[in-house]
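Have a look at this one.
Removed from the display is one protein chain of the complex; every other protein chain stays in position.
So that you can tell them apart, the chains are marked A and B in the order they are listed, and the count of residues begins at 1 in each.
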Amino acid sequence: MDTFAPDLQEKIQSELTRYETPRSAILPVLHLIQDYYEWIQPDHVAWLERDFGLSRVHVQEVATFYSMYRLEPCKPFRILFCDNLVCAMMGAEKVMDKIRDHIGSFPEGKCPFSLQGVPCLGVCDGAPAMLVNKDRHLKVNRDNVDAILASYKV
Amino acid sequence: MEFPKILTRFENIPNSRALATYEKHGGYEAARKVLGQKPEEVIALVKDSGLRGRGGAGFPTGLKWSFVPKSADTVYLLCNNDEGEPGTFKDRYILELSPHMLIEGMIIAAHAIGAKKAYIYTRCEFYDEIRWMNEAIEEAYKAGYLGANLLGTKLHIDLDHYIGAGAYICGEETGLISSLEGKKGQPKLKPPFPAVSGYLGKPTIVNNTETLAAVPWIITHGAAAYKAMGTEKSPGTKLFCVSGPVKKPGVFERPLGYPLKKLIFEDAGGMIDGKQLKAVIPGGASAPVLLPAEIETLTLDYEAIAAAGSMLGSGAVMVIPHDQPMMELLRILVNFFHHESCGQCTPCREGTGWLANIVQGVEEKTALPEDIEKLYQIALHMEGRTICALSDAAAMPTKAITKKFADELKQTIYANSRLGG
Partner (left out) sequence: MADTVTFRLNDKNVTVPKGWTVMQAAKQEKVDIPHFCWHPGLSVAGVCRFCMVHVQGARKLEIACNLQATEGMVVRTDTPEVKEAHKWGLEFHLINHPLDCPVCDQAGECGLQDFYMEVGKYPSQMTRPKVLKPKAVDLGPRLILDTERCILCSRCVRFEEEVTKTNALGIFDRGDRAIIGTYGEEKIAHNYQENLVDICPVGAFTSKKFRFKQRVWFLQEKSTICPGCSTGCKIQVHARTDRRTYYRVKPQTDEAVNGFWMCDKGRDTITHLNRESRLPQAQMMIEGKKQTVPVPQALNSLQRAIAAAGAQHTALLVSAHYTVEEYQAFFDYFCTQLGVKTIYQWRGDKEDRDAFDGILWRGDENPNTAGLLASLSQIQGRKVEARNELVACVAQDPKVLIALCPEVPFTSTWFQGDLAKLEGISHVSLWTCRYEATEAAGITSWIPMKGFAEKTGHFLNYQGAKRELEEAFPSAAASALSVVEAVQQLALPQPSVTL
């Protein structure tokens, strides 16, 4: 395949005309691509220039600037665990250790999870908090985290 | 005790996000009322109310609106819903309770400044809230509150929802504008100010979600009613986010000038597990930390907190317990700002990295007690030197922690060093 899937192309096209300038669509378009392919591949950036006229330097600048864009292949379930002030005070590091154990319990290469510490998720009243893909989990602790993760199956 | 409910008036109301619920409780009446008025009248009313920006800086909202040049043909209204200041979760709460309150506030603000196009900029991690907001926008369009000839007038206001991608700096108003332009979220040089040259070089007003959501109430109840609450210089109510090891963490709407201790120990139920209060961060991660002695009589308004050497900021009150090592807190803070510095201004780019680098030395057992003074000096010279306030946001808490907890930090270094450990 040397371009985006047809249904995605259509969505990209409509984003490009949605804002005052096509460049304004760079963030939304990258979200679309990421939602579609899980991660943003080098080819995607090149295609955005070739097929949609977005400067690849501009696109790449954006893709590398914002931390929620994934520029490498990723696991099916991505745990973004808040390790900022409040969650840290509420024991985030210990829960993350538990998650690391959970991840370590899978046979090599079979673990569907990745774990990453992220800045504040804006739910400090539910600290410690994490996202698993787009699901938010609050008050995650050493006792409930295994059960939460167990609900994610490939 | 009962407190005025402006932003939280949909608490405990079932199905509060639905348009029908909002309408049932007088929703969009303020917009209806305002659209027949001249923009100047609306601005004057908001000025009179004394409403100040709730994003952190506390700039008078009506005054900000009045900066848009009268001759401007294209004006944009942007709602800063990027809520990224650690400890802050109030805007999220507004979306959870009543996204229509925000939409109505934006219709009024757009009319006041002459904007035909408005955007809400939301951080992408708010997946549920984004969905709720989108649904509300769709409802509002269908019901004729947005789009052409809205509410039967000749006005045309379009509202779109733009989603960020993980960058704290986009909460800075010109960083947000850059991001909306599809660029890296790097703040823009001022002057020119956004009210003159903002999104795509057009006059642009950026207001925080909480600010805009307060506007319908002010229109309905009048400036005097709003001003009757809070303090003279900080009128109205504010959402305070209490977090940390307290019994009832959450969002509390209180009049400005409310006692901080009361908020922590009564409203939020005090500390859990018999913990003692070690310090409080009163306004988000960038606000300098305050000691228990400093908050004894402290009230939550812009002036009082500034006088105490910190800032009201976003109203994020983070409670720090006695067993919290301050070096760990400092590490998290400097790492956060290091991670989030956009990198364009040298003092911030290099300074945040340097702070984080030195604190890393503690972990590597290479730090020296004098590094604490060095951290202070670096922070001191990062302050007031950059395009935006991120550098200051990193510097201020660093200065406060290294000053107020110097002994503890030095002990940590010693205990962690090859000498001590």
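The rule is simple: a residue touches a chain if its C-beta (ideal position, glycine included) is under 8 Å from a C-beta of that chain, and two chains touch if they have at least 3 such contacts.
Note that the coordinates shown come from a computational prediction; the quantities given were computed from them, not determined experimentally.
Engineer: Considering the whole complex, which of B:8, B:61, B:386 or B:412 touches the chain not shown?
Structural biologist: B:386
Engineer: If I consider the whole complex, including the chain that's not displayed, which of B:158, B:350 or B:408 touches that chain?
Structural biologist: B:350
Engineer: What is the set of chain B residues that contact the non-displayed chain in the whole complex?
Structural biologist: Against the left-out chain, chain B lists 167, 184, 189, 191, 338-347, 349-354, 357-358, 360-361, 374, 377, 381, 384-387.
Engineer: Contacts of chain A with the missing chain: which residues?
Structural biologist: Output for chain A: 42, 45-46, 55-58, 60-61, 64-65.
Heads up, the rule we're going with is that only the chains that are shown with their structure count from here on.
Engineer: Need the CA-centroid distance for the pair chain A / chain B, whole Å please.
Structural biologist: Here chain A and chain B have centroids separated by 24 Å.
Engineer: Can you tell me which positions in chain B touch chain A when the two form their complex?
Structural biologist: 83-89, 91-92, 117, 123-128, 160, 162-168, 179-185, 199-200, 241-245, 249-251, 281, 285, 316, 318, 320-321, 324, 328-329, 332-333, 336, 339-340, 342
Engineer: If you look only at chain A, which of its residues touch chain B in the complex?
Structural biologist: 18-28, 30-31, 58, 61-62, 65-69, 80, 83-86, 88-90, 118-127, 131, 134-136
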